[in-house]
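All protein chains but one are shown in place.
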Amino acid sequence: MNPQSCVNIQKEWDIVGARQLGRDIARKIGFGTVDQARIATAISELARNIYLYAETGQICFEVIDNIDHRGITMVAIDNGPGIDDVSKVMEDGYSTSGGLGAGLPGVKRLMDEFDLQSEAGKGTRIKAVKWVR
Amino acid sequence: MNPQSCVNIQKEWDIVGARQLGRDIARKIGFGTVDQARIATAISELARNIYLYAETGQICFEVIDNIDHRGITMVAIDNGPGIDDVSKVMEDGYSTSGGLGAGLPGVKRLMDEFDLQSEAGKGTRIKAVKWVR
Amino acid sequence: MGDMIKVDAANYKDLMKHYIETQDEQSLYGVEQVSKEFIKNNILPEEIVNLHIQALAELYPNMLEDFQHSMDFLLEAMIAYGMAHQEYQTLREKQNELKSEISVAASMQKTLLGTTKPTIEGLDIGVISVPAHQMNGDYHHFVKGKDGSLGIAVADVIGKGIPAALCMSMIKYSMDSYPEESMTPKAILKNLNRVVERNVDPSMFITMFYAQYLPAENLLQYSSAGHEPGFYYNAATDSFTEIESKGLVLGVSPATEYNQYELKVNQGDMVILLTDGVTECRDGERFIESEEILDVIKQYSHLPSQEMVTQVYKHFEKLQEFELRDDFTLLILKREV
Partner (left out) sequence: MGDMIKVDAANYKDLMKHYIETQDEQSLYGVEQVSKEFIKNNILPEEIVNLHIQALAELYPNMLEDFQHSMDFLLEAMIAYGMAHQEYQTLREKQNELKSEISVAASMQKTLLGTTKPTIEGLDIGVISVPAHQMNGDYHHFVKGKDGSLGIAVADVIGKGIPAALCMSMIKYSMDSYPEESMTPKAILKNLNRVVERNVDPSMFITMFYAQYLPAENLLQYSSAGHEPGFYYNAATDSFTEIESKGLVLGVSPATEYNQYELKVNQGDMVILLTDGVTECRDGERFIESEEILDVIKQYSHLPSQEMVTQVYKHFEKLQEFELRDDFTLLILKREV
């Protein structure tokens, strides 16, 4: 039984809520302090993207708990303008946060798995997973 | 009256002595904690170069105390093999410490002024100055 | 800017105080944003630690001496990270310089290698060439002879980036210097092979398909230097066959001779030339089969050639999730009915 928990992102305050929920889940399933902070940072990046560029969206968390590995999945979905040139936003230093190592490439590095689907005019769906080591 | 104080560099322990002397001088003339640590790091780099690549050498410190500015000068002199290609060692990532931002370009960044003279077979003289802000 | 940093520093202290009292997420989100500002303003890691020490000292004037010392120690450890961070700033600037140089070179290459699609009575020509990165390592070129013939070159450099681009400009200017007519495909390849062999790094090879279409006889003469084979569509039998042609890639051996082949092109027939960027498209982990390419081509074969190649490209662009792994060049000649 892995119930999904979601946070709607509409105002900046919601980013804090998403971080809090994600961090709590991460702590409960056994991530250390540093990884908790990294997961919170990844949530920040995804949630800020929704807050800044899409009308509405949400971030959902799911615990993965198999015999051989445990981890957290986060899925960020919005129905914003979508991403025109995916290979470009995945380039380092492309996003507004250029030079900070942040943006989507940053999320990809903070997490263990990363997947992005986007359609112009329809929205974006990003899924990222991190495993407990 | 600005007496010069010098430390001979022959064994690794001397690097510590040079740092200690440089830091003490820096503290006395009013550098903050962060700058003290940076000055000590610059001394480390210069002293390690002597220790690793030259037979003998020394590092000398001098206090600069004018009406309009105060600072510390350090001069590292050795009679080692000298530097073949100066523009190359001043390139980032060239030295053995590649990727650490260290080496001579690191010293140049840590300090405010930097000057290098080297003659193949005769040795190297590096002078660096940092001002109290 | 100096003032902004002071504001951020004060902010840091307030956020920290709040966090010590409540351990709330909001303060941590706050410090994340403040840190980003610091990085933007080139504040180094050791300065953050120092800020932390100062804030602690203000909040706890009697802060245990041991903790104070431990913090000084941590500050020292951060200096090395500060140095690495500064090297990074420099590297970033250099990178941007190189990037803009390459983008100038790429647009220059586009002008340099530009070719005009000629108009030939009774022949419908479509061509598309899209680079995977900035510089195109594929090349195609049309030469219209005074005798009415049409020369068509399609080439691919094995090798990429700037060296490949330099290489292609060599090919282009060599070809431009040939006397307009009189040269057969096999003679052109033989000649180019010598140029490449003489001038180019041994690690770099070029494959080329050279065809000459003679409208008066509806004949296609062609030779290949190790190039990806094209396809011939026979309208009468409604079937595709591979255009067989053997030949060594350019630049391997100075004395290479090339075979020449010919093909009769009837009404409604099509000749499809391409580079391996088309045939080696991938769908996930799987390479597509050449049948799939032909199916897609057939699907659009009722369209004019230029629209055909565009639609086929769009199909495979999407299949590969908009990320080309290799330069993509597709050229279709259709003899009109």
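Should a chain be cited, it is by its letter among A, B and C, assigned in written order, with residues numbered from 1 in that chain.
Everything below uses one rule, namely that a contact is a pair of C-beta atoms (placed from the backbone, for glycine too) under 8 Å apart; a residue touches a chain by one contact, two chains touch by 3 or more.
Given the structure is predicted, the values throughout are model-derived calculations rather than measurements.
Colleague: For the chain left off this view, which of B:A54, B:A76 or B:A102 is in contact with it?
Modeller: B:A102
Colleague: Which listed residue, A:R27, A:R70, A:R109 or A:K127, touches the chain dropped from view?
Modeller: A:R109
Colleague: Would you write out the residues of chain A that touch the absent chain, in ascending order?
Modeller: Considering the whole complex, chain A reaches the absent chain at 32-34, 37-38, 40-41, 92-93, 99-102, 105-106, 109-110.
Colleague: Take the complete complex as the reference. Which residues in chain B touch the chain that isn't displayed?
Modeller: Residues 15-17, 19-20, 23, 37, 40-41, 44, 86-87, 93, 97, 99-100, 102 of chain B touch the chain absent from view.
Colleague: Contacts of chain C with the missing chain: which residues?
Modeller: Touching the chain left out of view, chain C contributes residues 12, 15-16, 19-20, 23, 27-28, 31-32, 34-36, 38-39, 45, 48-49, 52, 55-56, 60, 64, 66-67, 69-70, 72-74, 76-81, 84-85, 87-88, 91-92, 94-95, 98, 101-102, 104-105, 107-109, 111-112, 161-163, 165-167, 169-170, 172-174, 176-177, 199-201, 204.
Everything that follows uses one rule, which is that only the chains that are shown with their structure count from here on.
Colleague: For chain A and chain C, what's the span in angstrom between their mean Cα positions?
Modeller: Result: the chain centres lie 29 Å from each other.
Colleague: Between chain A and chain B, tell me the centre distance in angstrom, where each centre is the average of that chain's C-alpha atoms.
Modeller: Distance between chain centres, rounded to whole Å: 46 Å.
Colleague: Out of chain B, which residues touch more than one other chain, so two or more?
Modeller: none
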